[in-house]
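A single protein chain has been removed from this complex, and every other one stays in its place.
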Amino acid sequence: MHDIEKEIRESKSGMTMIVKTIVRFAMGIIILFGAYIVLYGHLTPGGGFAGGVILACGYIILTLAFGKDIALRKLSDQGASIMDNSGALAFIVIGLLGYTGGYFFLNFIDHGKRFELFSGGIIPLCNIAIALKVTASLFAIFIALAIFGKFISGLVEEEE
Amino acid sequence: MQQYYPLFTAIPLAIAFVNLLITKINKRAGDYLALIATGVLAYMSIKMLFVGPFSYHVGGHLPPWGILLVSDGLSSLMLVVINVIAFLSIIFSLKYMTTYTAKPKYYSLFLLMVGGMNGVVITGDLFNLYVFLEIASIASYALVGFGCEKEELEASFKYMILGGVASTGVLFGIAFLYSITGTLNMPDMAMQLELVGINRAVAFVIALFVMGFGLKASSVPFHAWLPDAHPSAPAPISAMLSGVLIKALGVYTIMRIMFHVIGPNPLVSSIMMFLGALSMVVGGLLAIGQEDFKRMLAYSSISQIGYVMIALGLALNPGIGMMTKALAIVGALFHLVNHAVFKSLLFLCSGAVEYRTGTRDLGKLGGLIRKMPVTMTTCSIGSLSIAGLPPFNGFWSKLIIIMALLRAGYMVYGAIAILVGFITLAYFIKLQANVLFGKLPEAFSEVREAPFSMVLPLVILAILCVGLGIAYPFVETEMLRAAWDTLLDKAGFMNLLLGG
Amino acid sequence: MKRFLHFLILLVVWVMLTWSVHWQDLLVGFVVALLAEIMLGDIFPTGVVKVFYPRRFFWLVVYSVDFFWYVILANFDVAYRVLNIYLPIRPGIVKVRTRLKTDMARTFLANSITLTPGTLCVDFVGDHIYVHWINITSEDPEEETELIVRKFEKLLERIFE
Partner (left out) sequence: MVLYFLSLVLFVMGLYCLVAKKNIVKKIIGITIIEYSINLFLILIGYRRGGVAPILMKDMSVAELVERGVDPLPQALVLTSIVIGLGVLALMVGVCLRLYEKYKTFDMSEINRLRG
């Protein structure tokens, strides 16, 4: 546990110590807020996409503050790819499970009481699946473009 | 069978994601998975031909709420075309795509594209149509640039920009229609539009749709992306793009919306006939000058889509007789099916030639019939068919279209259609002379026949070429009758809203 | 200890977000906070733990009041400079030294300096902070340090070190 502490302190990549400390402090709360937007998507404004974007932004902040090594340890590109695909797959599987009631995308779970968290049938589940997909793919896009952009700028410097 | 209708989109999308997951464990599994998925889809689509028209309510919501899926003659026909060609292309890809890296990603994008096209065809909801259109388009943008070489990236970027404009045009049109009618459900919208009539707003929507879907179908003023994009893609993708994508995203959507939602009117008719004639002539003339195997085929696609457009334009004219209208629609649909078959065949042939010789420059090829007899025989069947020689399928469809044009009294358009037939013959003679016959260059003395998995789809498509030509009466009664009945029967389409 | 505290903070934030103590909300909050803790607990700064010792917490409250007072004073000062037609400013970047050692304390210091109108923390190099100051009154590093840093430092030392 002290390992990562030391590593953060010694690593040259990323931003200054002040930004790092603040990100370390706020990271958990950002993730919590993203999860809140996702899970309450059927009750309040928000939903899978909006919450997923917030979650992805959390990881992007992590990358900006600490450099990509530490961020990729939290969510590796392989992990993001798996998360991405399984999120999309989960969404389709939820749709296919509707066949238990005879229709594709049938809302087959009990709708519950209005304004309670456990209500709305499959909609919260769909939101979670979408959030997984959006988080992973946005993070993957960011990582891909960041790495590739670095590669390109290296290429340009070589030219000059 | 009816309750499994949404699986046409669910299977390819699900397999696309499973594919990326499973290839992390087992490299070969992706091949089989894609093969099985498209095979099942092809089988299902053929079975679907013999099921009568019905509508499906996703999630059990009653219309006009919820998403409506429509199955009638037209969509069954398109499903067969899409899924059979996709299956054959996947068989071809098994060997061909080993020359590229990142095969699992290729299969995923391919299946996404198929899923998107199936979605466009089966949906009865206008916004849903837009979403699936975009899924198929985005997958195709990525597939065009799959090789990541200079030309491919440039073609992909050009295609993306123009495709993006087309999509926004379509979305704008849909937004307008929503503001006029207050619904997105196609049958419901058709009912509302009958009350409104063709006012200026609807005319604007028509212009946007002709621009947007015309660009996807690459009719002439909007064709600039096609001759770059189609040759740049890997051969099986070229076959899918030219054979299926421009029809599912462009021609089918025009058919569905113009015939069923907005309804036939003389304005659309004259625009589409003019664009069709222009496409035929320009595409044909440009094709003659090409030195690249696939580029020539791409220009020929523009020209052949012109035939379909002109026939559809004729059928959209409310002023002509019922018989002529039916004739024009049969011609359009039959030519659409035929073009899917022989253009895929020719593109796959070009892929096989490229796989063995490493070039597609017509000047460098020659005499290959001695080295690759099966491939080249199928290639010549394809070219004869597209040029419209009698026993093959292309002849019948062109004949019907020309007959319909002449019957309706459009002598000039009829003459153009006949003339373009000759132009087509001319450039395919050039193709034959440069690839099949002539002197075999020294470099190609070691060339062998293409591998079995590449020859098999070629042979199947060639048999289809001959078969569709000879068995034309059967084809008409079994496949096309239902489709043209559907197209002419707008009231029947609107009744789908009420029926289950 | 640190991880448990992190979890507790997250749970409190969750309750404040949902503003409900229904068992469903609490159950989901528990699960989400646990997940977030497992994922990101190890990068949560260690220094925070110290704040919750009662004596340090008292100084935190004192610091808040103190800081607020300085901010008000600085606000009037800057307003005076901006509204004065002669514009009596002398902007520049000064380098000051800090005695604080821990990351948390330094972060608080830098943020306090930035939040006070008129001064802006630019960079942190070693023990030195580069501060952009709207009106440089002295060129002596010791006196600058006294003016900018000391007033916060004394209390922050008691809180974090």
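As written, the chains take the letters A, B and C, and residue 1 is the first residue of each chain.
Here, a residue touches a chain if its C-beta (ideal position, glycine included) is under 8 Å from a C-beta of that chain, and two chains touch if they have at least 3 such contacts.
Because the structure is predicted, anything quoted here is derived from the model rather than measured.
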> Which chains here touch the chain that is missing from view?
Replying inline: A, B
> Which listed residue (B:K150, B:R200 or B:K439) would be found touching the missing chain in the intact complex?
Replying inline: B:K150
>> Among B:A42, B:L77 or B:I138, exactly one should touch the missing chain; which is it?
In response: B:I138
> Which is it among B:Y178, B:F274 or B:F437 that touches the chain not included here?
Replying inline: B:Y178
> What is the set of chain B residues that contact the non-displayed chain in the whole complex?
Replying inline: 127, 130-131, 134, 138, 141-142, 145, 148-151, 153-158, 160-161, 164-165, 167-168, 171-172, 175, 178-179, 184, 224, 227-228, 232
> Can you list where chain A touches the absent chain?
Replying inline: 44-45, 49, 114-115, 141, 144-145, 148-149, 151-152, 155-156, 159
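By definition in this document, only the chains that are shown with their structure count from here on.
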> Draw the chains as dots and join the ones that touch; what shape do you get: line, ring, star, complete or other?
Replying inline: line
> Taking each chain's centre as the mean of its CA atoms, how far is chain B from chain C in angstrom?
Replying inline: 63
> Among the residues of chain A, which ones contact at least 2 other chains?
Replying inline: none
>> So in the complex, the part of chain C that touches chain A is made up of which residues?
In response: 6, 9-10, 13-14, 17-18, 22, 24-25, 28, 32-33, 35-37, 39-46, 48, 103-104, 106-107, 110-111, 121, 123-124
> In the complex formed with chain C, which residues of chain A make contact?
Replying inline: 1, 4-5, 8-9, 16-18, 20-22, 24-25, 27-29, 31-33, 35-36, 39-40, 70, 74, 116-118
> For the complex, which residues does chain A have touching chain B?
Replying inline: 78, 81-82, 85-86, 88-89, 92-93, 95-96, 98-99, 101-107
